[in-house]
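Provided herewith is a single structure, encoded as structure tokens, for subsequent inquiry.
Excluded from the complex is one protein chain; the other protein chains are retained at their positions.
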């Protein structure tokens, strides 16, 4: 509530146009909805940060996911991430018209209706990184932004990446997922003049430390346009890239 | 070099309008300048990524910094970061008109002449984080983007942050530096619908692990619009935020 | 045995009112009970630290838990924690009247009869942290202290927490469970003038490091009223909060 | 601002007893004081969390410390921690009547005037832990709580601790500082029925990992009344113990 | 494409001996094959680095492995590593004549036809390291290099190793796999004047940290002829050893 | 082979009492037995280090364990450790008269016939540490040394340990297993004048880091008679304690 | 106090041969001496663990060391470790007849008068490990045990170690210090049938992690007679080896 709205409200109280109860309610606000002790849904998040609350299903039960999804879907576009096939059923049934995709492990319904200034490229180093990229691509679609897929272009065969340079250059932001040594974001960052969002993936073994190795690689990038999100966090990368694309 | 330019060049070779030597030179290119075995300066970086090469002075000698700074300043705006007062002299003398700032530890000259769509907010949790923020603010200024300083608004007194909400909301991107527990980016991320770039700082002791603790905090942020750069990397955060602000 | 009791005992020996054997036994004491080589139960713990020995079932067999639970339940209130549904049967049958709760994974019987000076608030950042909170709530109830549940109020929607400020303010101590970035205890700590006990949870992925990331966040809290317990240790947090509430 | 105050304020607006400007000011509030871009002092912290803002001097300059100390001392008791002898001069001169102690590395003036229900014991394992304990003892004194010093009673000579049991038992809370293996809090925790606050110290070498080893020891304590603060954080431990002692 | 080839091509364009389309194709090249969005196979890798692309099956589905294997096998020798028995079927059926080995978990067909200057020794410390050694031995065979197996010769019985010294000395390079403390490469390195490639294995428990302990052991080797590859990476060790043996 | 034996052998060669082949064989020796490429058994280990080779079954197949056990049992006492019930069958059948114990997860047959100067105490902090202690106790028995079991005497109830002081004092060495915070070895070390061997166990959760936390605790012990072995390594602790007891 | 002494004391109380005050004093005991709040010296430690309290000077001031040394030297042999040359003066002057050695950084006076059953070997891998070995050798001498020095015999030239086998074999225990990869204890452990105590040293760089790499190497030793102490802890290793040698 900004000062202007506040002054208007107080003036209406003063003039008797608003009751005390109305004013108290407006001033205390309640931009959330409680589902018993289960959840306190942040229903104003779209206004505030440009995207409805997204459900991270990983450590919730199938029943919890379904209950939350139903409430959110009644208010706008729905996106559930990290939803395993085994847990997807109840939520899919709870939200008529929702679509489940087993590669990206997402459930979604609807999309936001905001204009974007251009597409976002989604790159990955190897075939095994594709599920993370697809989580990003689906998120972009729900945000109303076009994803350009540039897959399996890792640095051990750098010519594969150079051949896709046109696709990179028309993007407003570039998401780069990579496991193992995680070097791809630095190389991409040296090629384009857009924000590059690195997504370390848990693809690898031994010294990849479950994704911490590529995470540290990306944080130390010598290309200054690289920022980083958590391991396997395709959703977060896409959300930020979508904000950039929207302007 | 895209296909169209390539075809044009080859056509000119065919027609005898371009000599073989010219064509070889154009095709092999050399968008860099070698300073003996000291450095291979990437002089086309502005065209490619929107910013000239920036000199990280930390592990270079004063003489190396001066030599590289002189070469770069002859071609465009100059920015040297992590330049300690003890090493600043030679570079400052080598580049006439350059300005050294001991708080941000930067040397700079000139600024880029590109339009920005709006300012960038630079926040920090505590007074000790200010040097990192100033490195970011100086970088933004060299990029031609206005910084809005929002300092000492850490989460243990959350009302200080809420009081600066207007400043946050007019920014195109928000940089948030924080040491110790590094919680501020998450809170800011929940308030604004813009990309938030978290900069963990090495402010703290013991379990702050030299900045790794706030780094991990930010990577795990529950606010999905937060991306992260390396510890104390004010420059990198500002570079990305500047790209977002330019559009 | 304090000096006064000691003098009294010696005086009784001197006067022949106590035999040597009695005195030796009293002086050597044995405030524990051995169950063969299986366990050495600390049966005087209630007197000493204000709570009977609590059984951590996690790395014990179902039979071991049942044997220990039976012995303890014969002497006072019983609390078994981290008892998976698969292992709960034998202990529940061994202690008539005991109650098993699958969310908190506790088995309990009875409660302590000590007065408390007020309630303890139990907060969490997200729905997935609820099992840890419920372990805390059950522990408080066995200690005879009222828990106030404040769930799903994480920092990405800070208004949800501010709306529950009254509940926080009437508590004698506040338990705050959070996974991922673990920022909630710092924000709560800045709002109340009571001890805040942070419980990092293992909710999260990748850079959450199985709960170490929120653990470090909380240890570095800039709010000075925050102390921390082990990852997912709802019981320990509740035990300390209960001691504070008792006074 | 609770609902009752809010209703009263709105009623006064309605009756014309309060002007719109007054009401706006009251509703927007500003419980802090800005020192230019240097600091945003949280001047209402005493009301909110029971202690004025305390200055952590470690990564501030001597001039910054002096400026902040002068402002805070004008409003109530002053405590500056981690202030090295080399930086103490300006702040001591800026605040007339302040006292600097080189062992605890604190500067202080005045004390709070709140009743405490009993003393707090401050224990340490070895002589080298004394500076951390003295930081805690000074903090308690500024809070108006009596510290009981129980020093050099580490677990390799457990009888030294047992001999001080009376001192432990009359305390409302016990602070236990220990470096190296950090085992003392567990042993103390098994002896008393009060909250025990473990302070790992950076005393040790090699596998002590700069205090992380005793930190992990304490977090894993089998005594359930132990909570933990950051390495060497005597101030934080004392602040929480003081809150417990005040009741 | 080196300068000489480039000049020749341009001269042919100038003389009309090559069409523009031919020249564009030659200059843009395309040494890879796209399988939809699934993979971008680097089909020129043999020319460039001396070995066809090898398939790491670990985080790919059985169907993905089969599709990629079929494409690669059509162009030269095939090697698939980390292929569990459960996933091997489809790929084995997709490539007629391929052989699956459950100990090394490899699928292969054919071998390279390049001369080697001598054999490569493959040593291991204990029986449990054999699967990693067999992955190395199979890789060497596909490269056309003879492996000498020297198994179960760990440092706790150093005479077992000394007895195999002749075998070590006729090798052009030595691969040494070891888990637990990983000391064997240092001892071997002190005995032979050839490159020694250490392969830490995940054999061990507790402080072996999943193979990180032997990894660090080998990186710190006081024998200067030791280099190291990732944990359990028998393939990588063999590939480098094979390059050395080929000359 | 010491110098005296060497001189004697050479003298016999000189005198024609030994053939060249005999001498070569004696000088090259072969105190091991190869089982194909499976294992190189160190059959002289008893002479050299006082104990036959012991089989660590953890990462071997049931068939490998059985083959190795059969060979070793033919030459002396047999001890197999970390043998899960699921894998025990073939080895038990391969060695007639062998005994499998599921608590310690050992298979054994026979015992060494060497005199010991006294018993070894085996202590643990909690019931969950018993399997590690039993592995130690069985190992001692195979070595011909008497174990004294002192179980469940953790530091949170220190009187339970003090009550067993007589048992500790008659031991030649003391093994102390502890998980969680691992403080028990320090306390025991302060009570007895014998070598104390700490065995960190993987009992615990969260910040116990799979046993690394108690490992570091023990390495930092302020009691100077404490040495440490790997996590859960009851066998190693017992082997060293047995050597001490033997003298 | 054992039961027999206790019965005798009580009998004397009963017979009036001991006053109540005498008995209380005897039963409460006080086997330590307080130096104000500076230290609580454990003056009965020799009786209990076989060695007087040893002073770790590292994080104490020169004045603290001198005060404690003077008190301890009045009661028996004195050993101060980790005493830098800069801090040694006051303690050396405080204890007449004490000797300071800058290589081992020890101050000592006198030696214990207990018989040993044999010498202890002190080995190291490289010249840089000698200070740690000398700390061990001095400690052994104060304990009355003969050290055998076997220096610079690292595993990259294993024949240097094999040539000293006689020295190793006459020792009752073997101390092995090694930095970098820390492999030497495993090799020594495979050669002798005595307890081997590994001392990781901080000699090395990069991946030696300040001594953690050799620490982990030794903990994972495949030689079962190896136990480990903290990084650079020559004193601790010698203390345990001395106990073994004494019997």
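Note that the chains are named A, B, C, D, E, F and G in the order they appear, and that numbering of residues resets to 1 at the start of each chain.
Criterion: contacts are C-beta pairs under 8 Å (C-beta built on N, C-alpha and C of every residue); 3 or more make two chains touch, one makes a residue touch a chain.
These numbers were taken from a predicted model, which means no experiment stands behind them.
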### Task
Can you work out which residue in A:91, A:207 or A:240 touches the chain that's missing from view?
A:207
### Summary
Per the whole complex, from B:157, B:198 or B:211 the residue touching the absent chain is B:211
#### Entry: Full-complex contact with the absent chain, from E:145, E:178, E:192 or E:207
E:192
### Query
In the complete complex, which positions of subunit E touch the hidden chain?
2, 48-51, 54, 117, 166, 189-195, 197, 215, 219-220, 223-230, 235-237, 239-240, 243-244, 247
### Summary
Residue list for subunit G contacting the dropped chain reads 127-128, 130, 149, 151-153, 156-157, 159-160, 163, 179, 203, 205-208
### Task
Go through subunit F and note every residue touching the omitted chain.
3, 6-7, 10-11, 13-14, 16, 20, 23-24, 27-28
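As a convention for this text, only the chains that are shown with their structure count from here on.
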### Query
How many hops, at fewest, get you from subunit A to subunit D via touching chains?
1
### Candidate from B-D, B-E or A-C with the same interface as A-D, over half of contact pairs in common
B-E
### Message
From the mean C-alpha coordinate of subunit D to that of subunit E, what's the distance rounded to whole Å?
### Response
58
### Summary
Chain centres from averaged Cα atoms put subunit C and subunit E apart, in whole Å, by 53
### Task
Mind pulling the residue numbers of subunit G that touch at least two other chains?
28, 189-191, 212, 215, 219-220, 223, 230
